[in-house]
Structure formats: C-alpha cells, structure tokens
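Partial view: only certain chains, each at its native spot in the assembly.
Going in written order, the chains are labelled A and B, and every chain counts its residues from 1.
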Amino acid sequence: MNKLTHLDETGAARMVDVGEKPVTQREAVAQACVAMLPETLELLLSGGHKKGDVFAVARVAGIQAAKKCSDLIPLCHPLMLNSVNVDFESDSQASEVRILARCRVSGKTGVEMEALTAASVAALTIYDMCKAVDRGMEIRSVTLLEKQGGKSGHWQRTDGEA
Amino acid sequence: MNKLTHLDETGAARMVDVGEKPVTQREAVAQACVAMLPETLELLLSGGHKKGDVFAVARVAGIQAAKKCSDLIPLCHPLMLNSVNVDFESDSQASEVRILARCRVSGKTGVEMEALTAASVAALTIYDMCKAVDRGMEIRSVTLLEKQGGKSGHWQRTDGEA
C-alpha cells in the first residue's frame, strides 16, 4: 500500500534520502488563480505602467520564492534551479488572474514544490498589492499541471482530479 | 476613486509609508483548504503518530512562514508578531483539510498577509508530504476571513465575496 515517504516507520518526519537517485532533467508547471472583483481586475489591467508593475513585482516575488522553497517547506531538498518562469493571464469572464510558474532543474528530486511555491507567492503578492481596494479576493486552483523527468516520468493533470 | 496604494503616481512599486499610522492591536484570520483523494485524507488521519507529524510539520512551516512574510512579499513591512496560531480541521465530506491561521501584532500595519502566508505555506507543506500518494491535490479557498484593528476596523468575510 501507498505511504507517506516523508515519515519514517515510527511516524517521525525526515528529509527522504535521495542519494541513490540519478540526476535527470526535471520540469514542473504549476498554477494559481486570484479571483477578484471585476473593478479590481479592471484597475489591474488599466494603464501601461500600473499593469506592468503589479505583475512585474509579483513575477519577481514568485521567482525569488522558488529559490527559497527548501527554506519554506521543511522537508524539501535544496536544489539548484536551472530556470524559473512566472507568467500571468487575465480572464475577464472568470474575473481572475491566472499565474503559471515553470521550474527546471538538473537534479535528484522533482521541482513540483518550487513551481507551486512560486505560483502561490506570486498570487499572495497580487493580493497584497490589491487588498486596499478588494479585501475579499480568493486564491484558488493552486495545482500542479505537469511534471517531467525522474522515475515517475511525464505526468499531466486531467480535468477530473481533485 | 480607489487606487492601488503600493504604486506611486507613476506606477512604480513602493513600500507605503506607515510612519504616521498609530500602533494598534491588530489581528487577522486566514484560511486555506487542501482538497485531496478520500484515501489520502484517510491516510493522513489514520494512526496517532502519523497524523500528529504531518500536521505538526505543517504547523511549524506555517508559523515560520508568517515570520518570513516581509521577506517573501516584496512590499510588506517587517512586523514583530505577537502571536501566530495555525490549526487544522478535516472535512471528510469535502475530502479536504482546512487550515486556519491567526496572527496578532501591536503595530502600524495589518497582519492579513502574515495570516495568508502562514495558511498558504502550511497548505504547501501538506501537499509536499502527501504528493507521493496524490499528485492531483488542490489548494483552494485561500481567503482572509476576519481582520481587526487599524483604521478600517473590524472586517469579516461574507459568503457572497469573490
């Protein structure tokens, strides 16, 4: 049966030993969505400078957070990321901003947590910068979309999940 | 009209000046939910030690993240938190774990971001510890629930929001 690999047989937390795992090219893509009032989205998108800067600040925050992942998530291994990208799409219909974070590494463990952390912190940064006008925003649909490399191979999220 | 206070008149990002604001008792409560497969939730809840440790690790991660908030969110002010609590509820119906983070400070700015960051990082930690058995988990409903203190007074989330 499946078990939680971050706990040993007595239930104690540990950093799983990855010493025997080969170094492979790994990649993960995660998303986070920030749902907001239509007028907040409007404000965010209006004006060249303003738009640029909210997203620019959130992008830097997301990239920096990916690099801090093993400091934030207790049982994550330190990793030397090859690249991090954070992109934004706005969806007026859903009145939300969608964040896509993509991380790559040549390493022994996957980069799912780095991508999820980048997307989450970028979302929190958007919340922070817009909260003066819209305290009720919601961060939702924080999910792993895709994962490549390592023993488990290529994995893609399908609609039915969670 | 409303505007984004983290941007100056030219659209450049800045840390808003809080020098003139009075020090008051402030509190914020935020939540994050982690939706997972029923068997993942079962695994998480079964066994005394195991349950204890996943939640214990996620709780520490959340508390530590609240203290790192101004390092993660670029325009947040450094704060000397008076307290941080992170609690967990499981909902078998919804097949999710709900995280509640409460932060308090005697300060010049609110602690919404600290509470939201604590809840988010606790959720990411649960994801990390369970991802070996359930890669499709979703972090959702990351929202501010309540906020007290400061100029804007008492604010509570109502159902209709976002």
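Following the convention adopted for this analysis, contacts are C-beta pairs under 8 Å (C-beta built on N, C-alpha and C of every residue); 3 or more make two chains touch, one makes a residue touch a chain.
Note that the structure is a prediction, hence the values are computed from the model and not measured.
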{"item": "Per this structure file, total copies of the shared sequence (2 shown)", "value": "6"}
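Quick note on the criterion: only the chains that are shown with their structure count from here on.
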{"item": "Distance between chain centroids, defined by C-alpha means - chain A, chain B (Å)", "value": "16"}
{"item": "List of chain B residues in touch with chain A within their complex", "value": "2-7, 10-13, 32, 35-37, 39, 43-44, 47-50, 52-54, 56-57, 60-61, 64-65, 68, 71-76, 112-113, 116-117, 120-121, 123-125, 127-133, 135-144, 147, 155, 157-158, 161-162"}
